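Every protein chain of the complex appears in place save one, which is left out.
A, B and C label the chains in the order they appear, each numbered from 1.
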Amino acid sequence: MPAETTVRRKLKPIVAMNEALDAAMAADDDVVLFGEDIGAYGGVWALSKGLQKKYGELRVFDTPLSECAIMGTCAGAAMAGLRPVIEIMYVDFMTVAMDQLVNQAAKIRLMSGGAFDLPMTIIAPCGAGTSEAAQHSNSLEAWFLNTPGLKVVMPSTVYDMKGLLTAAIGDNNPVMYLWHKALYDLEEEVPDGVWTVPLGEAAVRREGGDITVVAYSLMMHRAMAAAAELDGRVSVEIIDPRTLHPFDLDTVLRSVRKTGRLLVVHESPLRCGVGGDIVRRVCEAGFELLQQAPQVVGGVDSPIPFSKSLEDAVVPQVSDIRAAIETMVE
Amino acid sequence: MPAETTVRRKLKPIVAMNEALDAAMAADDDVVLFGEDIGAYGGVWALSKGLQKKYGELRVFDTPLSECAIMGTCAGAAMAGLRPVIEIMYVDFMTVAMDQLVNQAAKIRLMSGGAFDLPMTIIAPCGAGTSEAAQHSNSLEAWFLNTPGLKVVMPSTVYDMKGLLTAAIGDNNPVMYLWHKALYDLEEEVPDGVWTVPLGEAAVRREGGDITVVAYSLMMHRAMAAAAELDGRVSVEIIDPRTLHPFDLDTVLRSVRKTGRLLVVHESPLRCGVGGDIVRRVCEAGFELLQQAPQVVGGVDSPIPFSKSLEDAVVPQVSDIRAAIETMVE
Amino acid sequence: MNFTADELKRMYTTMVLIRKFEQNSIEIFAERMKRGDFPGALHSSEGQEAIAVGVSSQLRPDDYVFSTYRGHGHAIAKGMPINKVVAEVHGRATGASRGYGGSMHLFDKSINFMGGNGIVGAGLPLALGTAYAAVKRGTDQVTAVYFGDGGASQGAFHEAINMAAIKKYPIIFICENNQYAATTHVSVNCPIEDIGDRAKAYGIPGPVVDGNNLFEVVDTAGAAVSRARGGEGPTLIECKTWRHRAHCMVIPEHRPGKDREHWANRDPIDQMRDHLTAAGIADAAAIEQLDADVQEQLKAAVAFMQDSPFPDPAEIAEVVYAG
Partner (left out) sequence: MNFTADELKRMYTTMVLIRKFEQNSIEIFAERMKRGDFPGALHSSEGQEAIAVGVSSQLRPDDYVFSTYRGHGHAIAKGMPINKVVAEVHGRATGASRGYGGSMHLFDKSINFMGGNGIVGAGLPLALGTAYAAVKRGTDQVTAVYFGDGGASQGAFHEAINMAAIKKYPIIFICENNQYAATTHVSVNCPIEDIGDRAKAYGIPGPVVDGNNLFEVVDTAGAAVSRARGGEGPTLIECKTWRHRAHCMVIPEHRPGKDREHWANRDPIDQMRDHLTAAGIADAAAIEQLDADVQEQLKAAVAFMQDSPFPDPAEIAEVVYAG
């Protein structure tokens, strides 16, 4: 895989992911891509733009509107030794494909005594903030994390979107790759070429000494904004786990050792969410590091309502994160 | 609803649940029951034995082998003002009905601005320990808890199975009622008559001063056994939340105030599980009460394997719980 | 069908109201999007109005309807007040779903309008529930459920029609086959010519009609409703139709020009206008008046919406859970 170069250019998420797909398909004939509207049209998010033309209809194709069949095709093709990538148009639609993911893809390796690998990647946009209401705004990472056999990737930067997608496709297990719709227009300067961001390595997005904030996906950006607002008053360290399973606990512990304070932020519901899980792990591995109660700012106990006034109230805003930091640090 | 009497008799889970259904159906013509094999045959677990004969085929009926249609029928009937109860033969099969539960039943009240109530109960057996392997042994409570709009009940005693089922059917929201298959042969002395155990009230199963163990469903029994083994050496307080949403945090905090130590036990996977969630809540509301790191003993990061030697290794055993208590108390 | 002149005019104006409402919403959304705002998804049913109006003409007020994310027409035709529709689509507390639902989730309990649905095919299983409730209670209410050509590829389609057929539930399953699912041609979703023919797999009738012809829809829906109300079970109706616009506002038009031309002369509102004129029910001036009345009604609804408050987040917890 060619290394990244020093030439830098502006890139948006969709193009970044499209380039990662393109490179993976060029490098390995076993990588195939399918889903609804992704062939001829290039995907409703333009994820697969140009790829059918380049790699042909056998490797990039449209399916019927049947997520269960799509997921089954993906898992079965992986069992046969291909390295399929599928797009689920919104992660919310995983609800109709859960069995093929959870009872099949995630379990077949175990059920076969380790005989079958299932190298497959499911790409799905997630998250609230686009006024798409209750059935197009979810972030279901907690379900997938609670499902042994799956890996879960939630990139926040354009650099990571490309590098982690490359890693996900290269992984030999089923990987849920969830990108946030509200990051659609993000633009970042990144290198040319192709690179890999390995699964399981957190990034320290901002160094600080007063408090450790763990935040991923869209919430990483909101946490950064909150930290910027507090600049000069509170020194905030921000850790972006980038992948939730595998999870880089060491980097979090290293930070908490320094700050003594832990705040986790995520937009999906609090109950049985990622925040509680990180609190559990940090308590188990570094309780003595915590100077005060670890906190989680997460989604309200509600489906996502439509009207902006309501939607903003159920998902953490910059002001919520800032307030939580201020309360903790006083 | 007639109160419980003082006459006591031995009762098993299935009969207890059957009696609760019977009483609910006798009291309210809107209570209806359907699912696979539950009509003429009376259910593969015998849950509905005798009920079709008593209440007729319009109120107790067999469906095709179509969980998605069953769940849809349930949600739609609830919207129409009935109070449906369904059986899903194993909670594992919820994977093919997730959309109707999560995107429909759990969200319709919100999406309709509160216009439609969905009073409905989903009864499903859960859990490992019966050598039924990867697709018949799960406990998916963490998914349901991570889904705003749902309530989750996980009884551990015969008394609660009856009383909580009565409460679940009386509740005006979708309730997941999960009973553990390994408790099938449990037998308990209980009163005659009908009673209600309200949702959201934990039970202190055993009083103690050294450590608080929160455990539900089958794990409550294993925790009790571990505590019994440690009797005289460690004074263990065991709290059974009985319902996971709503969750009775106060009772847990009251106990931790006394013991200073918290151990949560569950058999479903650790990651994004109930344990982390309880640790998060206790940290938030009572961090200063904790003398040491709260711990969680939970399911191993694996689907449930078949062979007994493997199955026992992925789910907490009495010895695991005992060891965890000993390590914590020293 | 034996409609009075007034009824025919009302059907016409309902179709026009749906059309004008959708055009108006798109304008308002486009305006907001120009300002960098993203007001949500909007799926126009322009071109498909005859189906909603034709089906609804055969339903009683207490019959149930389950709709889709492309459901403005279904709601208006079933009798949802236009004020509630406009207010909901623009997120106001006075909307059909008090601003919690949005365009894809219009609900109105008072007319048994059981909601739009953002999950393709997901309305079909829900329809079993109201149909069963009617049977259980011995009322003769019918349930109608709409879905698209893409929806017929979902497992939910199969499970629901199968169970309805076995139980003889009073449901009419209405497939609005507008030839495309998002950008995907129906041939990628269905290997046979007519989706209606899938009824054979369930032993029920599966009539295929021109969905742009109000009277064909009326006759077919009428027969299916009678059958359902009479306890003879469900019907699958396929309505061939065409949406004027691409899937939603963020998808550019991509459908081949020759398809567009084929359907250009088959607009259901044009056809109905011609019918009213030819039958001597309304001349050009009367039509103009009807159209103007619709515009007035819509204008008032937009004003109502603009005067309406946004919902108060303090109420969320009570909206999520019932007491």
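In the analysis below, contacts are C-beta pairs under 8 Å (C-beta built on N, C-alpha and C of every residue); 3 or more make two chains touch, one makes a residue touch a chain.
Since the structure is predicted, the reported quantities are computational estimates derived from the model, not experimental observations.
Peer 1: In the full assembly, spell out which visible chains the left-out chain is touching.
Peer 2: Result: the unshown chain touches A, B, C.
Peer 1: Could you tell which one of B:D37, B:E188, B:E229 or B:E326 touches the chain left off the display?
Peer 2: Among B:D37, B:E188, B:E229 or B:E326, only B:D37 touches the chain that is not shown.
Peer 1: Touching the left-out chain: which of B:V96, B:L244 or B:V265?
Peer 2: In the complete complex, the chain left out is touched by residue B:V96.
Peer 1: Hey, which of A:A16, A:I38, A:M71 or A:V314 is the one touching the hidden chain?
Peer 2: Spelled out, the listed residue whose C-beta touches the missing chain is A:M71.
Peer 1: Pick out which of C:A5, C:M33, C:I192 or C:A300 touches the chain that's been left out of the picture.
Peer 2: In the full complex, the listed residue that touches the missing chain is C:I192.
Peer 1: Need a quick check: the contact residues on chain B for the chain that isn't drawn.
Peer 2: Where chain B meets the chain not shown: residues 36-37, 40-41, 44, 62-66, 68, 92-93, 95-96, 130-136, 300-303, 305-310, 312-314.
Peer 1: Mind pulling the chain A residues that touch the left-out chain?
Peer 2: Touching the chain left out of view, chain A contributes residues 32, 58-59, 63-64, 66, 68-69, 71-82, 84, 96, 99-100, 103-104, 108-119, 148-149, 172-173.
Peer 1: In the full complex, which residues of chain C touch the absent chain?
Peer 2: 153-159, 162-163, 165-166, 187-192, 197-198, 200-204
In the analysis below, only the chains that are shown with their structure count from here on.
Peer 1: Find the chain most remote from chain C, comparing centres computed as mean CA coordinates.
Peer 2: B
Peer 1: Please tell me the distance, in whole Å, between the geometric centres of chain A and chain C computed from their C-alpha atoms.
Peer 2: One centre to the other, that is 36 Å.
Peer 1: Could you grab the centroid distance between chain A and chain B? Build each centroid from C-alpha atoms only and quote it in angstrom.
Peer 2: Centre separation, chain A to chain B: 31 Å.
Peer 1: So, what's the distance in Å between the C-alpha centres of chain C and chain B?
Peer 2: So the centre of chain B lies 40 Å away from the centre of chain C.
Peer 1: Taking each residue of chain C in turn, which ones touch at least two of the other chains?
Peer 2: In chain C, residues 97, 99-101, 105, 117-119, 155-156, 311, 319-320 touch at least two other chains, as defined above.
Peer 1: Residues of chain B touching 2+ other chains?
Peer 2: 96, 99, 103, 110-111, 148-149
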